[in-house]
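To start, the structure under review is shown below, and the notes come after it.
Note that this complex is displayed minus one protein chain, with the remaining chains in position.
Residue numbering begins at 1 within each chain, and the chains themselves are lettered A and B in the order written.
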Amino acid sequence: MAERTIQAAAPGITAPGARPGRGSRSLRRILQWSGVLPFGTYVALGLAAPTIAIAIAAFRNPSTGSFTLSNVRLATEGSYLPGLRNGIVLATASAIVPGIFGLLIAYAIHTAKRGRLLRQMVITASGVFANFGGVPLAFLFIATLSTTGVVTGWLSDLGWDPWNHGFTLYNPVGVFVVYMYFQIPLMVLVILPALEGLRPAWREAAENMGAGTWQYWRHVGGPVLFPAFLGCVLLLFGSAFSAYATAEALTGGTVAITSIQIGALENGNVLAGQQNVGYALGLFMVVIIGIVMIFYAILQRRAARWLR
Amino acid sequence: MAAVASTGQAIAQPPGPAARPARRGGSFPVWRWAILLAAAAYFLIPLYSALKFAGLKAFPGIFRQSGFISAMGLSLRLALITTILTLLLMVPTVVYVHLRLPQIRRMMEAITILPIVIPPIVLIIGVLKVAPGFLLGTPYLLALLYVILAMPFAYRSLDAGLRAFDLKTMVEAASSLGAGLPATLWRVVLPNIRTAMLSATVLTVALVLGEFTMASLDLYQTFPVWIVNFEQNSGPVSVAASLFALFVTWILLMVIVTAGSWSSRKRGGGEVALFTVVRQDFSQTTGEPE
Partner (left out) sequence: MTASTTAGSGRHGRSGRHGDGMGAPVTLQDLSRSFGAVRALDGLSLHIAPGELVALLGPSGCGKTTALRIVAGFEAADAGSVTVDGKDLSPVAAAKRDMGMVFQSYSLFPNMTALDNVGFGLRMRRLRAADRQRRSAELLDMVGLSPQARSYPHQLSGGQQQRVALARALAIEPRVLLLDEPLSALDAKVRLQLREQIRALQQRLGTTTLFVTHDQEEALSMADRVGVMKDGRLEQVAAPDELYARPATAFVAEFVGIMNRLPGSLLGQDQVRALDTVVPVHGDVPAGLAGDVDVLVRPEGLQIAAAPGGNGIVTDRTFLGSVTRISVRLSGDVTVKVDYPSAAAASLTPGESVQVSLPAAAVLVTGRR
């Protein structure tokens, strides 16, 4: 085990409390916090440092190293602004629709007393699919819904070829269809704990007082669950907004959303003097995510009040 | 539970004739099957399509392609290292927070949720900028980064597992019986979060085996990256490889989960529910005697 970590935690756990010193109160408090030092360091190095580096680079002129706003400016011109817009719209749709489906599925398995095996299976499947993205997923859907895909074939046989009606896998709409594949399972996983918090006693009490199913959900279940639900939807937004691999593999890097554009810039498809525009774009993404996270935190606090 | 059965009508027909909360038999209401069937269709059809597209003959072709062994090997190695590192980092931290710093739990949740929402693409370009030279040269930088990506899942699983029993009382009991810190962790705490650690492992492994973005930009050929690089050569084989990747992940997870559930049920533990711990006797959530 991590000896280092245990040592740091030791003063905390093996009761320094037994020593009634007066001056050692603040020392004790420092020791208390030392237990999360490894974690804090890791997060600082792995999350904070890169983010700060990006923030700095976003304002740096690539050739002279001096402060400049040109990266940021360029990041809002040309195809970048539509890219941001597409990215946000795509993420929003990819959050709400899977959010609802995910909730329904989670609810379907959560209340199944005799369906324990079913629940186990669905949960495991969700764990697998929530992380299943990128290339394999893209290939799956190409095989399914491309012009020569299997399902496309079925639908054509039935007389309605989606490709003839404007459908394409290679624009944000197509990407949305594919995103559902991991967004729905993600929703199932993150909403289940909230569902566990809905006590059966509430339902029974409501029925006892004459409430029907609809009234229960309208007055009790819905309001209680709503903050958690919204929070999870925000989470899904973040996940969809950040996604890169799937869209990249699916469209070959041609769909106009921000994450793809950053990838392109990083891979060298850059005009002279614009090397740091990618960092500016990255900064935008971080800011947007940051705002989303703040709302998420507020909602979680609300949800926790009732559901824990 | 009557509540359960009559809830069944809820979502399908909201404003309709309010379902009489009568005692129904414990049968699955229709809407539940409808939803699950629709979901199954959406998830299984692409798998089937891919299978059909690739053709069964394409599968043996996977192994014959060059680089398969090394790519697969790299991914598995990374998965192992990431899992170990993640557990080493998160288990003591979460236990410590539960025991000594319960007030920052909310903040911990917020921090550990960040990796889900921080674009890996953004993260990797940042890391490539700040990472020291010696790390950049090895693929194990990826393992270190994957630990960050795995954090949300690991944290939530471990947190849920620890909330399922009264950690503080148990640690004090062990202490009163003469156990020092290591003995307490090893004999009392760890055995009781075995299920949660399993969940964390499962999610971490799934993550590593599927991660493409950071690996490709870091220019290392992990299995997912290898699959992409193969598209040019052979469509069917690539698709077959994708299915294979999914299949391998699935099997791995099922094995881990089944083994874990079985052993924990013996000791009265819950199922491996990934983010929560569900007790056997399914009443309400395990009481939280905090």
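We adopt the following convention: a contact is a pair of C-beta atoms (placed from the backbone, for glycine too) under 8 Å apart; a residue touches a chain by one contact, two chains touch by 3 or more.
The structure displayed is predicted, hence computed values, not measured ones.
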| item | value |
| --- | --- |
| Touch with the omitted chain, as defined above, among B:Ile69, B:Met107 or B:Ala173 | B:Ala173 |
| Touching residues on chain B - with respect to the absent chain | 165-166, 169-170, 172-180, 183, 187-188, 191-192, 194, 267-269, 289 |
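What we mean here is this: only the chains that are shown with their structure count from here on.
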| item | value |
| --- | --- |
| Separation of mean Cα positions, chain B and chain A [Å, integer] | 14 |
| List of chain A residues in touch with chain B within their complex | 1-2, 5-6, 9-10, 12-15, 32-33, 35-36, 38-39, 42-43, 46-47, 49-51, 53-54, 57, 101, 104-105, 107-109, 111-116, 118-120, 122-137, 139-144, 149-151, 180-181, 184, 189-190, 192-193, 196-197, 199-201, 203-204, 207, 212-217, 235, 238-239, 241-245, 248-249, 259, 262-263, 266-267, 278-279, 282, 285-286, 289, 292-293, 296-297, 300-301, 304, 308 |
| Residue numbers on chain B that touch chain A, as the complex places them | 1-4, 6-7, 9-11, 14-16, 18-21, 26, 28, 31-32, 35-36, 39, 42-43, 45-50, 52-54, 88-90, 92-93, 96-97, 99-101, 104, 106, 109-111, 113-123, 125-127, 129-130, 144-145, 147-148, 151, 156, 160, 171, 175, 180-182, 184-186, 202-203, 206-207, 209-213, 216-217, 224, 227-228, 231, 238-239, 241-243, 245-246, 249-250, 253-254, 257, 261, 271-276, 278, 282, 284-285, 288 |
